[in-house]
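Just passing along the structure, written as structure tokens.
Missing here is one protein chain; the remaining ones are kept as they sit in the complex.
Presenting chain A:
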Amino acid sequence: MISVRGLTKDFGPVRAVDDLTFDVGAGSVTGFLGPNGAGKSTTMRMLLGLDRPTAGTATVGGRDYREHPAPLREVGALLDAGAVHPGRTGRTHLRIAARSNGIPIARVEEVVERVGLGAASRRRIAGYSLGMRQRLGIATALLGDPPVLVFDEPVNGLDLEGVRWIRSLFRECAEEGRTVFVSSHLMSEVQLVADRVVIIGRGRLVADAEVGEIVGSRGSRVLVRSPDVDRLAAALAGEAEVRRRGPGEVEVVGLPEARVGDAAHAAGVAVHHLATVEESLEAAYWSLTEDAVEFRGGHERAGEAS
């Protein structure tokens, strides 16, 4: 289990991670979301002892990563699949990792098979495609059969089949009781695979909740088209919030669609369209991180870092 407490990282005047506190539990997939530059990679690097926090702590299984005598048996992580010496074969890369953590060499064959690298593992990494490097990185993460897995943007460069494969791998790992912590840009991807999400923006925690909670956080919304939205709004006043969306179109927040339809009927308002708005994680994400985006088209750095 991962535990982050008051984690802060400054790069000179830039505060990349700002007083983050959250936990990632075992047996589920936790998505780690945030716009570019939000501090996801920096948080993961601090978790793995690569960067020194300015303040706060990040522990795995109650201990600092560096205190684990054989860290690959505790945490498997893939940060940047391209960060490997291209001159070695995939197999040799894995053998070095195995030796460094006292993992039996036989495990190398197992993980090579599990990620589908097969015969390519005997070739030099220089000739690997992006997807093959990604698979090699995942093989390295699985090498020590660790209870905790950490991936930074793992679907980058994978084809459709690869994306489906990695999705099922994460689910399998979670079902085996492992802690799976995955950062991503792709909300739709996270919605498909994650049980929980931790959302950060400009280094700060924005949300830490079940996917369902976040998706439902804005309340149920019903879209209504009617030639007489004013009367409908009057009829619903006090019961729900009514937002104008355009001519003859309103959004009713906080009431199920049946109640909205009944109210329209009672008021004698004609209704041309009535439907609950399907909430996506992406939309919820946008509304949550609106104030927390570092780079947005047109105006960089809305607001100032404090």
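Quick note on the criterion: a residue touches a chain if its C-beta (ideal position, glycine included) is under 8 Å from a C-beta of that chain, and two chains touch if they have at least 3 such contacts; residues count from 1.
Keep this in mind: contacts and distances are computed from a predicted model.
Trainee: What name does the UniProt record list for the absent chain among "Xanthine dehydrogenase family protein subunit M", "Electron transfer flavoprotein subunit beta", "Oxidoreductase" or "ABC transporter permease"?
Mentor: The chain we cannot see is, by its UniProt record, "ABC transporter permease".
Trainee: Consider the whole complex, including the chain that is not shown, and state which of A:65, A:151, A:181 or A:285 touches that chain.
Mentor: Reading the full complex, the residue touching the unseen chain is A:65.
Trainee: From the listed residues A:24, A:38, A:77 or A:158, report the one that touches the chain absent from this view.
Mentor: A:77
Trainee: For chain A, enumerate the residues touching the unshown chain of the complex.
Mentor: 45, 48-52, 65-66, 68-72, 77, 79-80, 82-89, 92, 95-97, 99-102, 140
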